[in-house]
Structure formats: structure tokens, C-alpha cells
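One structure coming up, written as C-alpha cells, with questions to follow.
Omission of a single protein chain aside, the complex is shown with its protein chains in their original locations.
The first chain written gets the first letter, and so on, giving A, B and C; residue counts start at 1 in each chain.
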Amino acid sequence: MTGAVPATPRVRVQEAPFDLAAESTALTAGRENVGGVASFVGLCRADDGLAALALEHYPGMTERAIAGIAAEACSRWPLSGCTVIHRVGRLRPGEPIVLVLTASAHRGAALESCAFLIDWLKTGAPFWKREEFADGRERWVEAKADDDRAAARWARATGEAPAA
Amino acid sequence: MTGAVPATPRVRVQEAPFDLAAESTALTAGRENVGGVASFVGLCRADDGLAALALEHYPGMTERAIAGIAAEACSRWPLSGCTVIHRVGRLRPGEPIVLVLTASAHRGAALESCAFLIDWLKTGAPFWKREEFADGRERWVEAKADDDRAAARWARATGEAPAA
Amino acid sequence: MQVLYFAWVRQKVGVAEERVSPPPEVADVAGLVRWLSGRSAGHAAAFENAGAIRAAVNQEFAAPDRRLSPGDEVAFFPPVTGG
Partner (left out) sequence: MQVLYFAWVRQKVGVAEERVSPPPEVADVAGLVRWLSGRSAGHAAAFENAGAIRAAVNQEFAAPDRRLSPGDEVAFFPPVTGG
């Protein structure tokens, strides 16, 4: 344990790819109190002839919302580090979209908070995905009930608003 | 989904460090059907003045036991890839000990199977840790009831034997 | 009051952002939706099914009864699909 001061999460929204190894090393370099680092990398799948995903965000609100949930993760679990990077722009199948990294003295804290963050990113972070297919069709991805259920497991009153 | 054929797990027990980025890339390179890759890296903590951990294994049985549990993970979750690397020998605080990587079309499958594998590695894999302290003391690490409880969550009849 | 639109809401309205000055009787998010719907055929199409739209006020998710002030930044968008 690093003590009572929660870790300061690192949050970025960017078009560029991210470097899993560098981000992981940044959470452990020079520290001897990290017992485990959990990570999740979400990738773009080539479902149904998908040619690309176009990811849009709300600059300002998106970063703020992710920083808020990352701070919540750091208060719910004893994390020594937490990094969330989400890409935007046009991404092709096979490309990484999102990275969540959590470090803790205890493996359970790292694993659970990593799952919590990715479940929330699916349901509460202001991103919108448009699918572009090989045949020229385009379609905005619709929110999934499955994802809402996954996020609801964490039993938090998220800020996601009811219908306007 | 890659279809009905389960992935072939990659299992290694070695003294050398491992390369998280290279292992992660190996599970996704050239594939467009992987939706997520979960990973867990366990590290050596400097608890109570620890100077080093000496990790011993049972050559043959250890690899076989890990391959068995990895195959079970591939049959319980729809994984497109699964890698487990466990180091042995003398490791200093801050050094990585174990890597678990799971890839799937679905994030839940990747996250859950990763947690399952690391919980099992803590309780069912034939490794023994000896702690070496700065003041010269040495101590064999005792199995923890916490770890047994974490593994029991997965409700599997593991092969761990009762007292001889 | 600055209003922003995202994803298909933006596509239907036809602009990403606009400055508006609704009359004083537009007091909350639901009122703003009704008032914006009258501005153009695009706005009307975007807000046709209000249940499919979410809102944020000053970059925080907001319910339909959220009160509004003239200086607010209000955004409308579909349910989010990140991650």
C-alpha cells in the first residue's frame, strides 16, 4: 500500500495509438509496492463486413467524465496507479480503441477496478461510434442493454441521464 | 468469435523476464475478431524489508498443471487466445513474476478468465516462494486462506490434494 | 446559450453547434427540446423521438427537468457507445 493518499489517474483522449508496455511501466517503474497490474485493451472487431469505426467524443466533457470515474475507482479500491486512454477518429478492424490499466498492492483490487472502469466506459463515457461497412453503408452503433447490465453490477448511481 | 475450436494456450515457466507488449501483440496480430485483451502482471513487492523472493517449481508437473487450467479456461470462456508465463529463480522487489493474458471477442470473457487464471495460479500451481530479507532471515511463504477463497469463487473441483 | 449536437443528432440538425436565445418561458431541458424542435425541419427530425436523446448541461449529464440559465452550455446526443 502506498498509504492513504489516492493515486492521481492519468486520462487521455487521443487519435494516436497507445503503447501498452510504456503505460504499464509508467505505473510500476521505481516502485516496490505494486503487487499487480491489470489491463484491458479493447479492439475494433471486423463484425459483419465492418471496414472502419468512426469514434466521436464531446471534447471537455469526455475527459472530465473519465477523470471522474477514474477518481471514483481510486477511492473504491486501494490503487497505486490508474490509466485510461481512449482513442477517437477513424479506426480499422484490429486496431486498439481503449486501454485501462490499474495497479495495486493487491491483485483483486487491480482486477476489479479494471473491470469496473471498462464496464463504465462502455455505458457512461460520452463517445459515439459510427460503423462504416465495406459496401458503403454507415450506421450509428446503438447502446446495448448488455452493457448497461454489466455497468449496473457495480451498483453506482452514474450520471447517465434519463431520456430528455 | 473464432468458431468452435478452442484456442491453444501458450504456457511457459522461465527464469527470464517476459515482454508484455510482445505477448499481447502475439494474441492479436493479424486477427480482426478480437474484441478485448485482458492481462494481469503480478510483481514482487518489497513487504517488510524483503530483499528477494526465490521461486521454486516442480519441472514437468508445473507446466502440465498450468496447461491443464489454461485449457479449462479456454473451454469455459470463448477465448481466441490465452498466455500464461510464470518466472522462477531469484526475483527482486519490483520485478514481474507472472503474466496472464486472455483474448476474446467479448470483454467479459477476457476479464473473467484472466481473474480465474490468476486466482488459480495463486492456489493450485506447484510453485513455492521463499522470502529473503535484508537482515539475512529467510522464510517460506505460507499458503493464504484469502487466496483459497478467491480460487473457490470459481467453484471448480481443483486437483489440490488434502493433507497427505 | 450555447447548444451542441453529437452523432446522429448533429447529422439531423445539420450543425454541430449554435448560439440560441430562447424566450424566458423555456425554463428547463425539456422546454428547450420543444422550443428547438420548432426552429427547422432538421431540428424537428432530430428531436422527433425525445426518448432516444440524452442531454448534458455544462458538460454534466442532465435530466429533462434540469433548470437552465442563459449562460449554460447544453448538449444533445444519443445514448453513449464508448469503450
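Methods note: a residue touches a chain if its C-beta (ideal position, glycine included) is under 8 Å from a C-beta of that chain, and two chains touch if they have at least 3 such contacts.
Keep in mind it's a predicted model, so treat the numbers as computed, not measured.
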{"item": "Shown chains that the omitted chain touches within the full complex", "value": "B"}
{"item": "Touching residue (missing chain; options B:P17, B:G60 or B:G89)", "value": "B:G60"}
{"item": "Selected from B:V37, B:A109 or B:A125 as touching the chain missing from the view", "value": "B:A125"}
{"item": "Residues belonging to chain B that touch the chain removed from view", "value": "42, 55-58, 60-61, 64-65, 86, 97-98, 118, 121-130, 140-144, 147, 159-164"}
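Here is the rule we use: only the chains that are shown with their structure count from here on.
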{"item": "Centroid distance [mean C-alpha coordinates] between chain B and chain A, Å", "value": "23"}
{"item": "Interchain centroid distance [CA atoms averaged], chain A/chain C, Å", "value": "26"}
{"item": "Multi-partner residues of chain A (at least 2 other chains)", "value": "42, 118, 122"}
{"item": "Multi-chain contact residues (two or more partners), chain C", "value": "83"}
